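Every protein chain except one is present and positioned as in the full complex.
Chains here go by letter, A, B and C, matching the order in which they are written, and residues are numbered from 1 within each.
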Amino acid sequence: MSSDESFFKVTGLSYRYPRRGVVLDQVDFELKRGERVALTGPNGAGKTTFLHLLVGLKKPKTGQIWAFGKTRNDEKEFVEVRARAGFLFQDPDDQLFCPTVLEDVAFGPLNLGKSRTEALQIAKDTLTSLGMAGFEERITHQLSGGEKRMITLAAVLAMEPDVLLLDEPSNALDVKARQRLIDTLLSLPQAMVIVSHDADFVDQLSTRELRLENAALMVI
Amino acid sequence: MSSDESFFKVTGLSYRYPRRGVVLDQVDFELKRGERVALTGPNGAGKTTFLHLLVGLKKPKTGQIWAFGKTRNDEKEFVEVRARAGFLFQDPDDQLFCPTVLEDVAFGPLNLGKSRTEALQIAKDTLTSLGMAGFEERITHQLSGGEKRMITLAAVLAMEPDVLLLDEPSNALDVKARQRLIDTLLSLPQAMVIVSHDADFVDQLSTRELRLENAALMVI
Amino acid sequence: MHIVDGALSVPVLAIGAVLTAAGVALGLKKMDYDHLPQVGVLSAAFFIASYIHLPIGFSSVHLILNGLIGLALGWAAFPALLIALFLQAVFFGFGGFVVLGVNTLNIALPAVLVYYGCRYGIQSSSPKVAAIWGAIGGAGSIILTTLMVAVSLMLSGEGFALAAKATFIAHIPVMIIEGFVTASAVLLIRKVKPTFLGLDEERVYG
């Protein structure tokens, strides 16, 4: 069913919310090595929902999710998927739940079974590689919007994922912070899915664009 | 000190935050009838703070605010300013706190001393004029981003303000919703101050552009 | 409605501490690690909401909202309120340290009672009935809390009897306001997020 080259392969995926109705209807999708897929679509189309389904945070009503070499169904199988697919949330405040930056970045590696010293080292190295050295002891909620975004990215990269799932990463960033994010993302080797309403941002980054509208996924 | 033609006139305005330091330093500003002034600047420059000062949600450290024909100093005097200057907040979620759309739009008129029936009538009329008739009984929390933005605009317009203060109104809107907002704003007679990071949005709307950087306001 | 350190007698302090410890233990047991963020975030929300001051005449009162806390959290109200009161005591000097047990009990026990007493009422299919039960919960929890504060004072010395009665009378406006506020909060939550109050979204809204 798969090739070595693809990370995610999804067939016939459907989802509905109680009052809202169907948001995804028999959607197929594939993500291959080295791709940066942009996912656009109107507000409330179900883009965030789609990313949640990919990593098993929501359970699809129908459909198959094949990820990193295996079909994934239950919570246990998705734990590995989440370790290998780094998810950047729409709002950084949801993601920064530890009091200090260093603790937050080390949280992922620790959960992956690294020892404390290893985890701290990885956290420090990741921060340095993103140009955020010196932020280790800062209090997460006192950072500016742009800084928060970079720290959440570090937190995700510290888990050394194969894939990045980015939900509106450029929101509320000013011109400079946005360019810095673009440069950073371009320099990363990971395959990515990028949700964004920002046309120019998408143009600069993506190798392929998909549009989610009326519960269906279309190639642009 | 004034003319009939200007709504706001600000001289020598300064503001500082305890830990952040000075964000506004001796700023002068004027808003005249029929103007749509764009206010740009990097994250954390103090744009939102500036709008808050205009309507007295924060108290300036130094400086004079003259608005709608009078110098304004204390909380009581600003209540009238707020009734006449409609403020659209950066995040619509901050502004929508009633369960249904109709109640939320009627909240402003009620505060202006209108009776319940009057307030509901005004709310309905405003919604109709923005093309949002039929949304009265919808639950605010479940609207899409674009819809939320239009409802908050209706809520502000229901107070029949002379001036609109818009804080990043196009954030997180999809392409269609954004265009609809531009068209609506262009059709309104009110003078406006528009804060935005979206260059194209600003170009389409503004009659004049100011940039806030390093605590100073510069003409572009 | 916190009591400061030094006012209560040793037996009252001890009983308060023991009962609160039991309540907290039960609350922690009923709350698994997956619900930690939920209880923590709600505890923070109530901490903030309790700083809302509403004017009555020339004075003002601040909301306590333990009825709503109970409806939202059930037994987890005990640990959530203990933490809120602890933070207030050590960082703001508000309320006392040794009386933490009594203070927590006086606020959290009514919350839990409201949870059991009004839980079904607010799920009623009629919004009016639900609002009335919300008001009962909001006002009732304040009545209970005030009574418990009065009893803790009276048990500590007969000199407190008058002060205890006065506390109760002074809180009558608070009861009325909390009733109104809790009722409208319940109405809003029922509409916006019915699952929060244990309502089934599919059943109610299809």
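Some notes on this structure:
The criterion applied here is as follows: a contact is a pair of C-beta atoms (placed from the backbone, for glycine too) under 8 Å apart; a residue touches a chain by one contact, two chains touch by 3 or more.
One rule holds in what follows: contacts and distances are computed from a predicted model.
One chain of the complex is hidden; its UniProt record names it "Cobalt ECF transporter T component CbiQ", one of "Cobalt ECF transporter T component CbiQ", "3-oxoacid CoA-transferase subunit A", "Molybdopterin synthase sulfur carrier subunit" or "Alpha-ketoacid dehydrogenase subunit beta". Every shown chain that the unseen chain touches in the whole complex is listed here: A, B, C.
Checked against the hidden chain, the listed residues A:V37, A:V55, A:M132 or A:L212 yield one contact partner: A:V55. When the omitted chain is restored, the residue from C:V18, C:I48, C:V151 or C:I172 that touches it is C:I48.
Contact between chain A and the absent chain runs through residues 52, 55, 57, 79, 82-83, 86-87, 89, 91, 93-95, 97-100, 102-103, 106-108, 110-112, 116, 120, 139-142, 155-156, 159.
Residue positions on chain B in contact with the hidden chain: 18-19, 52, 55, 57, 79, 82-83, 87, 89, 91, 93-99, 103, 107-108, 110-112, 141, 155-156, 159, in rising order. Considering the complete assembly, chain C touches the hidden chain via residues 2, 4-7, 10, 13, 24, 28, 31, 33-34, 36-45, 47-49, 51-57, 59-60, 62-63, 65, 68, 72, 79-80, 82-84, 86-94, 96-98, 153, 157-163, 166, 177, 180-189, 192-193, 196.
Here is the rule we use: only the chains that are shown with their structure count from here on.
Distance between chain B and chain C, defined via averaged C-alpha coordinates, is recorded as 37 Å.
Contacts with at least two other chains are made by residues 142 of chain B. Residues 41-44, 142, 144-147, 168, 171-177, 197 of chain B are the ones that touch chain A when the two sit in their complex.
Of all residues in chain B, those touching chain C in their complex are 98-100, 139-142. On the chain C side of its complex with chain B, the touching residues are 187-188, 191-193.
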